[in-house]
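Here it is: the structure, laid out below.
With one protein chain held back, the other chains of the complex are shown just where they sit.
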Amino acid sequence: MTPSRRTTGTDPFDPVPADRFTFGLWTVGNPGRDPFGAPVRARLSPARIVEKLAECGAMGVNLHDEDLVPFGSSAAQRDALVREFKRALADHGMVVPMATTNLFSHPVFKDGAFSANDPQVRAFALRKTLDAIDLGVELGATTYVFWGGREGSEADACRDPRLALQRLRDALDFLCGYVQDQGYDLRFALEAKPNEPRGDIYLPTTGHMLHFISTLQHADMVGVNPEVAHETMAGLSFAHGVAQAMEAGKLYHIDLNAQRIGRYDQDLRFGSEDVRQAFLLVRLLEGTLGGARYEGPRHFDAHAYRTEDEQGVWEFARGCMRTYKILHARAVAFDADPEVRALTAELSDRELDPLLAGFAREKVAKLRAAQIDVDAVAQRGLGYERLDQLMLEHLLGVRGA
Amino acid sequence: MTPSRRTTGTDPFDPVPADRFTFGLWTVGNPGRDPFGAPVRARLSPARIVEKLAECGAMGVNLHDEDLVPFGSSAAQRDALVREFKRALADHGMVVPMATTNLFSHPVFKDGAFSANDPQVRAFALRKTLDAIDLGVELGATTYVFWGGREGSEADACRDPRLALQRLRDALDFLCGYVQDQGYDLRFALEAKPNEPRGDIYLPTTGHMLHFISTLQHADMVGVNPEVAHETMAGLSFAHGVAQAMEAGKLYHIDLNAQRIGRYDQDLRFGSEDVRQAFLLVRLLEGTLGGARYEGPRHFDAHAYRTEDEQGVWEFARGCMRTYKILHARAVAFDADPEVRALTAELSDRELDPLLAGFAREKVAKLRAAQIDVDAVAQRGLGYERLDQLMLEHLLGVRGA
Amino acid sequence: MTPSRRTTGTDPFDPVPADRFTFGLWTVGNPGRDPFGAPVRARLSPARIVEKLAECGAMGVNLHDEDLVPFGSSAAQRDALVREFKRALADHGMVVPMATTNLFSHPVFKDGAFSANDPQVRAFALRKTLDAIDLGVELGATTYVFWGGREGSEADACRDPRLALQRLRDALDFLCGYVQDQGYDLRFALEAKPNEPRGDIYLPTTGHMLHFISTLQHADMVGVNPEVAHETMAGLSFAHGVAQAMEAGKLYHIDLNAQRIGRYDQDLRFGSEDVRQAFLLVRLLEGTLGGARYEGPRHFDAHAYRTEDEQGVWEFARGCMRTYKILHARAVAFDADPEVRALTAELSDRELDPLLAGFAREKVAKLRAAQIDVDAVAQRGLGYERLDQLMLEHLLGVRGA
Partner (left out) sequence: MTPSRRTTGTDPFDPVPADRFTFGLWTVGNPGRDPFGAPVRARLSPARIVEKLAECGAMGVNLHDEDLVPFGSSAAQRDALVREFKRALADHGMVVPMATTNLFSHPVFKDGAFSANDPQVRAFALRKTLDAIDLGVELGATTYVFWGGREGSEADACRDPRLALQRLRDALDFLCGYVQDQGYDLRFALEAKPNEPRGDIYLPTTGHMLHFISTLQHADMVGVNPEVAHETMAGLSFAHGVAQAMEAGKLYHIDLNAQRIGRYDQDLRFGSEDVRQAFLLVRLLEGTLGGARYEGPRHFDAHAYRTEDEQGVWEFARGCMRTYKILHARAVAFDADPEVRALTAELSDRELDPLLAGFAREKVAKLRAAQIDVDAVAQRGLGYERLDQLMLEHLLGVRGA
């Protein structure tokens, strides 16, 4: 039952805890149910998942409240489950860096949780989240994710979308207040998604989410948790969205997986679709192109195909991590390639550069007077086909490997 | 050559200036060139456009600098063109509420304008915009739009996307400084687009743009100009994006047209695709569902099919405006329908409502103690199929007409 | 529990059996489970569905084998269920025009049914279909639908796609043989879908399916069952796909619902998205633009939102049918509008027309010698903006209502 090709550390792409890889309990634990089919795998216990992920080289696991404590459990049941889970974590040297709330499975959330029209639903969602935050903190989480899967609509007339935003803001302001009042060492990370399971979900992209955060009472403790699949569904550049979050100091967490554009939420093995975007992402997260590096866990929010048994699940998990490491190595080599560096070297202009940053009245006249040979500039070839081909050849392992 | 079915004011959907409709010079003036074909119509002079749009019932026209003053014109040529254009405006009682810069047609902008790697390009783009702002203000514009069509990439390794954002920010901060220094009565409206003509454009949606604005030095004078086609290309709900901008007080301008999801930029006649979203949009802009109303011009950024001659262009223009007015009437009737009002009446809960807005330590215990019958709430049907069908029947003119 | 606004025949858009509307048992019977949430409604018995649909004005119901006879039922159980169901049909004057096989829910089909790599799975799928055909015929069905939801892949290397086509062909040839051998009065209708639940499904569109049919042994008894949502997911014109099937005499059945482009399979209430395409479709099916009319049942393959209770389900069902009838009325009026007829009148050319149909050597010289004023033809405006606006105004009930 151990991964069949487990190497003894000689393969440089085999994962180790120092790589800081994490998986959700719900990811490797996914039983393979889909809208058209029944589960194909038995549920794995949280303890089993912890043991096997440790064996595969992961650093930790993340969870929704209900992944560990089923809906409706008594306090005693909860405590027993938590105890057992903590023991498994300790036994295998695993941690829980992130936790979240399931606000989408139970029918009570069918019209949304924090944005539902019924105040009873909103109150219940808030209360469930308070408990789930306590649980996360108890398990050591320092990041708390919010994915509002049901915060949306199909019959759009049911709710003014501005009212939905106000309700979402009220909920997050309340919960930030709670965390601060409790003195928890916890940051929030908001996760956007354009649609599914709702026809349209409010705050559909990381961009919308970043703006929404800027309107919160405690904006300083709230960042984003972008997910590859979610931005990709809308055909957006994932790397660009992540870059905007990084530039704003708001990339608190990340959900790694793969997805084809314009489809149902696939949550495929990391890198298995659009390996080019995956490369651009890893390059950005690992800072090989310069600039700040992402410091949080490398979290996979994906699941194995429905064709797999448990053995296939662990192959899937190892595949996610290996591909990340391979892409990291490719990114290091690409950004160190002298030809790449030559093609991307920053141009500077002693006269113009000072005019371009920071307005001052006297710069206007200088700008208007500057000698710029527009036609000559326009005719200059930029070598981007060569640059992009170099990137592809690095990616394919033909160059610099 | 006058629109063939021009009524004498008896048709309630025929446009009048009080409706505040505007078109870009480049829209009705579009000669029908596309990536695979040559122009099919002669260019119309700005004066001709002003005359005909006035005849069709529009309030004004908007323009890029080059729509009026061709690239490379001398100062004398420019002044003559402006004089002639102002005379046409005066003759026909038309105004210019919005102006913008063409930073995408000339080859010098092939790698971007404000975000280009070459400082000469960035300086030239800035300078061109200073001149274009002066032109717009001279013509009476109070809104200045920025669409960064070339601010993007195909070979993504050519530029750190964070650097692109910083350059865009520098440019806008500079230009805000200029406007304030000049004492112009002018606000900026930023227009997002996910792709085309670049593979990926930075700041791809209204959400990303709203966040970017929050990072500007003079954020208070900068809002958004969402375009139906641009958000729709990515399959996002246009009404939700506009609602987020309205809630933030940032809807400064709007580009109305039509588009199918996941395609090239179509710029079709308003309402001619996804009439349901068009209805939701008009409802929001006109405030028939309650809440603030959009006060700016109703601007159309669309063009006639390539199958049309000039006569077809004016049919196209009248069609845009008529459809807007029909949808407005439908929205009024829908939101006044007693059955709709009953289905969307806000639920209140005397006990819970005060707990949900604003954190206070004592609310936590009350929330945890509140009686909520989760199963009963979950089982309640919400009548949204009925609500949505009512919306459709209003739209189709079967009910309430 | 009866539809609240049931009129007594005075509303011209209320459905009656002569309209030939049908629903699947699985559509109104859908309990509202989705990939992220539990069921929200109790399952309805087939008898209950029959009764209520009859009350709503439908003509019949369609079914998968397992909608009536759960997987693993004994022969006695099956017979009892069939007996009871037939009684309900008779009691309410309802018919079963179409039946199909569930080859996607059970885990055994996780790698496909007819195209699975394991011959045991292929044999089991074939056998299950033989039984389901017998069941359908016993219930009176004359159309048998095949939707191969699992016939696809994520890890594409698992199977040569040509081999998959060959296996699908083998299965259909076998089943055609069976139907003919049994002397059943039954035609097959194949249903395409591009993806979901598989990453890619073989034969992804109605076009691919039509070609595949042309390679079958008994192509004459096999046609297509296009579904609005399935072609729309890929952004294709549904009306064009249906038109190609009709022109080929292959439109044997149809699945009506609504869907936004580039999303998970939504199966929304007919007409509730892209009402323009829905109009074009109804116009084609009902033959109001001339040409052959579709003679089969108007079948809805959709389900109510998850926000609905049972009452909402029947509102949903009535909505599907009402919208179809409204669009039908709009199509009749549009195609009878004299201005529309003038704009779409077929052009003829006494000299050229005979040259264009059917090759003959002497036509070549005539064609080369014909006087064609290319520039004059190119400059002629075609009035399509006007035509399209007329269509929209008919749709919105402003004109001709």
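Odds and ends about this structure:
Going in written order, the chains are labelled A, B and C, and every chain counts its residues from 1.
We take it that contacts are C-beta pairs under 8 Å (C-beta built on N, C-alpha and C of every residue); 3 or more make two chains touch, one makes a residue touch a chain.
Predicted model, so just to flag it, every value in this text is computed and none were measured.
The chain omitted from view is touched by exactly one of C:Glu84, C:Asp200 or C:Asp309, namely C:Asp200. Within the full complex, the residue among A:Trp26, A:Tyr294 or A:Phe316 touching the omitted chain is A:Phe316. Interface residues of chain C facing the missing partner chain: 106-108, 110-111, 117-124, 126-127, 130, 154-162, 165-167, 170-171, 173-178, 181, 194-195, 200, 202-212, 214-215, 233-237, 239-241, 243-244, 246-248, 262, 280, 284, 289-291, 334, 340, 343-344, 346-349, 352-353, 355-361, 363-364, 367-368, 370, 372-375, 377-380, 382, 384-385, 387-388, 391. By the touch definition given at the top, chain A reaches the unshown chain through residues 13, 40, 235, 260-263, 269, 271-276, 304-305, 307-313, 315-316, 318-319, 322-323, 326-327, 330, 378-386, 388-389, 392-393, 395-398, 401.
Contact between chain B and the absent chain runs through residues 32-40, 104-107, 109-111, 149-150, 154-155, 158, 195-197, 199, 233, 235, 260-266, 268, 305-307.
We take it that only the chains that are shown with their structure count from here on.
With centres set at the average Cα position, the gap from chain A to chain B is 31 Å.
Averaged C-alpha coordinates put the centre of chain A at 38 Å from the centre of chain C.
Measuring from the averaged C-alpha position of chain B to that of chain C gives a distance of 37 Å.
Multi-chain contact residues of chain C, defined as those touching 2 or more other chains: 40, 235, 260-263, 305, 307.
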